[in-house]
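Complex shown without one protein chain; remaining protein chains in place.
Labels A and B are assigned to the chains in the order they are written; within every chain, residues are numbered from 1.
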Amino acid sequence: MAGDGLLAACHGAMSILAGAYNVVLVVAHCKASMGDPHGITNWSYDPIFQQPLGLDDVATSALQASTLSLAPPLPCSIADGAAAIILSRPSSVPAPHLIGMGWALDEHYLGDRDLTDSPALREAARRAYTLADIDDPKRDITFVELSDQFDYQRKLWASVLFGKTSEVFETSEVSARGVPPFVAGLDRLIEVVLRLRKETGTALAHGCWGPCGQGQVVVVVRR
Amino acid sequence: MKRVAVIGTGQTKHTKARDDVTQSELVREATTRALADAGITIHDVDAVVLSNMELFEGRALPEMWVGEGAGGYRKPVMKIATGGTSGTSACIAGYHQCASGLFDIVLVVGWEKHSEGATQTGMALTDPLWDRNVASGAVGNFALSISQYVAERGVTPQQAAKVAVKARRNAARNPYAHLQMDGITVEKVLESRMLADPIHLLDMCPQSDGACAVIYAAEDRAPKLCPRPAWVRAAVTRHDQPYIGDLDRRLVTMRTLRDAAREAYQRVGITEPLKEIDVAEIYEPVSYAELAWYEALGFCAEGEAGRLIDDGITEMNGELPVNPSGGVLSTNPVGASGVIRVAEAVMQVMGRAGDHQVPDARLALATGYGVYAWSDVIILSTG
Partner (left out) sequence: MTELLRVSHTMTLSWRYGTSWYFAEFIRALRDERRLLGLRCPVCRRVYLPPRPVCGNCYAELREWVEVKDSGTVRAFTIVHTPIIDPTSGQLRPTPYGMALIQLDGADTTLNHYLAESNPAKIRIGMRVQAVWREERRGTLSDIVHFVEMNNQTMNDEQ
């Protein structure tokens, strides 16, 4: 399936919940070094109005940064990488449990959106919290791993999720920078799982893809 | 996990070129018709699954632009691209989304607008290290497999042509089908231009512009919304190795379809498919493939497929009508083709197939085929 690897994890989880499979391997990979990210991200903009402008993800991130009164971000370095996780039915093995998930798509035309906000992320998180039975995320979520396509976005996602003056408990000295797009969300989930193996808690993993994070996915994990 | 039924379907009139709509609008046409068929509005839809092979149109992340056409505004939207099986993969994903208990109503839409691109981009599906410098497209690959199938099972070009004739004549009674050729004959098929020996032009599927949508509802909603829902009884997927040269006699053995069908039949309790299945919509990219699929699906023993088509067993008035819609041979917007198989199977068991309705159809089979050897098998029934 297409989109961020974390969305693939949701896809795998639903097939287990549907009773179709017992054990699912989810793999995400990206080998952007092989091609032309400008060309390919340009292909993701509608061919009638936006693509002919020569827009790519670097240009639109600069547009979004300007709405936040920030300077244009540095293009993220092209990275190659892959991530894999194995999901199974809940069992007596004390592994972290996936207790909530949600995803949503924002509008496509940049001019239709308020780029200082992310209603899709809010909606994705709401759905995940509902499934996880969480009604006070600031209280109940122990830590968070956010993805980004460009550096400024993590603050934007954090403010959408937890409010403008929130503290965000990220483990990221290792930030999402350097992890390839489409892998980043699954990589965040792996970071969450690795930490939950050492300490109990409830964590949120996040992924995003598409123009200025038009697609958003959130997963809640608990041990 | 919940039982799930399809409560509505919709499709566009499939044609060579829809110059009057964008891809998003094409999707909206199919979506609107499916919503009307299901008797619900877009606001009742909880989640959306899209199917499309965007490389054909030179797009990336097509759900970003086209998601709106399926009402994906601020909704959970997921997009799937698995070659020819995209449509059936999406239908199975939509079924899982509903069966998981997460969503009550799920919309699945597949589309393709071949007229807007170049199908040679399909070369990208071929392994870049070993296969690409010789690869001759889908038709070249099919032709290789068919040469083995013909050598082992002895089907003739005439028997293959009969499959092509059946498809286009059936399509003449399907208002949505692309190629409708009531006057087609075996001779015309065999006289048509040779594409790759032994495949003639009329043995091969077209490229179409079109979209198709199905709507799933979970068991507590379905009976209230639909008088005769089409219940999903089985949905099985099997994939296989990617190199064209790896699979021994691929069309001959077709192990993915064989395995998937066996599993699906077991889940439903089918032991004699020819007798127990009322109608089949199978994904046949080329006439010879349908003959091979008869064997892989257990409609007949190995080597008997030619006899099945000769005896008219799979014609509209035969014991097991195959592809009353005209199949992929008549209509092929790749991203939609798998969804069309499911939609047509649903229309049959709902009694909504109009002029190409198989009387008293209660149990229907739909299959997907893609890349070199991927297969999906879906079984639907009333009650």
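Going forward, contacts are C-beta pairs under 8 Å (C-beta built on N, C-alpha and C of every residue); 3 or more make two chains touch, one makes a residue touch a chain.
Please read these numbers as outputs of a predicted model, since none were measured by experiment.
Partners of the chain left out, restricted to shown chains and counted across the full complex, are A, B. Within the full complex, the residue among B:Asp220, B:Asp246, B:Asp310 or B:Asp360 touching the omitted chain is B:Asp246. Within the full complex, the residue among A:Pro47, A:Pro73 or A:Gly201 touching the omitted chain is A:Pro47. Although one chain is not shown, part of chain B still touches it, namely residues 19-20, 58, 120, 123, 128-137, 139-140, 143-148, 151, 193-199, 240-241, 243-246, 249. As for the chain not pictured, it touches chain A at residues 31, 33-36, 39-40, 47-48, 51-52, 80.
The criterion applied here is as follows: only the chains that are shown with their structure count from here on.
For this pair, chain A with chain B, the centres built from the Cα atoms lie 33 Å apart. Taken in their complex, chain B has these residues touching chain A: 1, 22, 58-61, 63-65, 67-68, 72-81, 93, 95-102, 235. Those residues of chain A that touch chain B in the complex are listed here as 1-3, 7, 10-11, 13-15, 17-20, 40-41, 43-48, 101-108, 119-120, 123-124, 127, 131, 209-211, 214-215.
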